[in-house]
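Since the structure comes first, as structure tokens, the remarks are kept for the end.
Removed from the display is one protein chain of the complex; every other protein chain stays in position.
Take a look at chain A:
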Amino acid sequence: TAHGGCGSEVRPTLIYFFTSGFSQVRQYVVQVIFSVTFAFSCTMFELIIFEILGVLNSSSRYFHWKMNLFIILLILVFMVPFYTGYFIVSNIRLLHKQRLLFSCLLWLTFMYFFWKLGDPFPILSPKHGILSIEQLISRVGVIGVTLMALLSGFGAVNCPYTYMSYFLRNVTEADILTLERRLLQTMDMIISKKKRMAVARRTIFQRGEVHEKPSGFWGMIRSVTVSVPGSENLTLIQQEVDALEELSRQLFLETADLYATKERIEYSKTFKGKYFNFLGYFFSIYCVWKIFMATINIIFDRVGKTDPVTRGIEITVNYLGIQFDVKFWSQHISFILVGIIIVTSIRGLLITLTKFFYAISSSKSSNVIVLLLAQIMGMYFVSSVLLIRMSMPLEYRTIITEVLGELQFNFYHRWFDVIFLVSALSSILFLYLAHKQAPEKHMTP
């Protein structure tokens, strides 16, 4: 879809938003916000592609960049946080009456912390005023770059871990059967306790109906001394049942895990499995190299000046002596490279967000979670535009530099390297501990 088409169908929705008031159906609003954030983020990537391919007039591209950026910042800094606060407040019964007031308060708190975020970082040159687009972008960039680095660090370590079959624990049929037996035993225990509770409740109910009203003085004395032991026992049994139910859930998840591991072991013996295992070795080398480079960059305080495409072409021209049209090839190769980076990062982020959403959502909080995810996604995409600048040849970089203003781009790359390193190392530690702990629980030696 052309950029114009995307923009014109979204603009009426935005107008509908601001005029429709807060009495609309909530789920619909949340869905629309998420889609709008996604649409405008993708438009930014489209503009990068247009930049490389030279589509549209240069000045019109600049105009669209500015407008898109302005709208996205509006969404990320005003709309999404405000609606998030509104839905959080709606969930709390006490504040239900004055939702608007409290959501405004929440939004102001968010803005305060958001502003304060800029202080410890050297992200702005001093010549900017207080109310400029650069102020907002720089802060959004910090948050987004942190997210990107965290996800990349974890992904860089997790990817070889999942692909390589070296790490697969050995699971036998007997292990699974043992766990299943334990699960069924736990269910039986829960049932027997619930039977006792049901019988006890029935006895109390029947006794309550048959019980005569105390008549006279002696009747009252008698009613005081006759105790109802059932209710205290019930609470005790209920606690035991809760603990057993928690245990049964854990056993269920562990059994499912064992089945999944067993399937993966069988899969790794097939051709496809072996192919992915091989890829896994490559990935692990690549990830180790990335971690190494991040460390080098930090220690030697070095930021790459040229992008990989131009450097690759230089190497081929200088060392291999192959002559070809640098401009032509650099345009196409950088288009492909940037395209791949964009697509994989969008896909990776959406998959991660979906998994996260299913893991933690419940019927009450799903609105808030979707809005938080929209916020994260928007910030992520804005910062990837920031960082992608490094992968593009000089002539395409200028527009990003112009549009985003005079940001300290080097700082962002350094910050990315630091967080990437921290995230990768902690993921290694985390996966090592998880891997160590699991086999001792229920494996046959």
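The rule is short, and it goes like this: contacts are C-beta pairs under 8 Å (C-beta built on N, C-alpha and C of every residue); 3 or more make two chains touch, one makes a residue touch a chain; residues count from 1.
Convention: contacts and distances are computed from a predicted model.
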Query raised in the report: Quick one: the chain not pictured, UniProt calls it what, "Rab-like protein 3", "Trafficking protein particle complex subunit", "glutathione transferase" or "Vacuolar ATPase assembly protein VMA22"?
Result: "Rab-like protein 3"
**Report entry** Of A:Leu100, A:Leu184 or A:Leu394, the one touching the omitted chain in the full complex
**Finding:** A:Leu184
Query - Of A:Tyr62, A:Phe252, A:Phe276 or A:Trp329, the one touching the omitted chain in the full complex - result: A:Phe252
Query raised in the report: Which residue among A:Arg202, A:Lys274, A:Arg311 or A:His332 touches the omitted chain?
Result: A:Arg202
Query - In chain A, positions touching the absent partner - result: 93, 180, 183-184, 187, 190-191, 194-195, 197-199, 202, 245, 248-249, 251-253, 255-257, 259-260, 262-263, 362-363
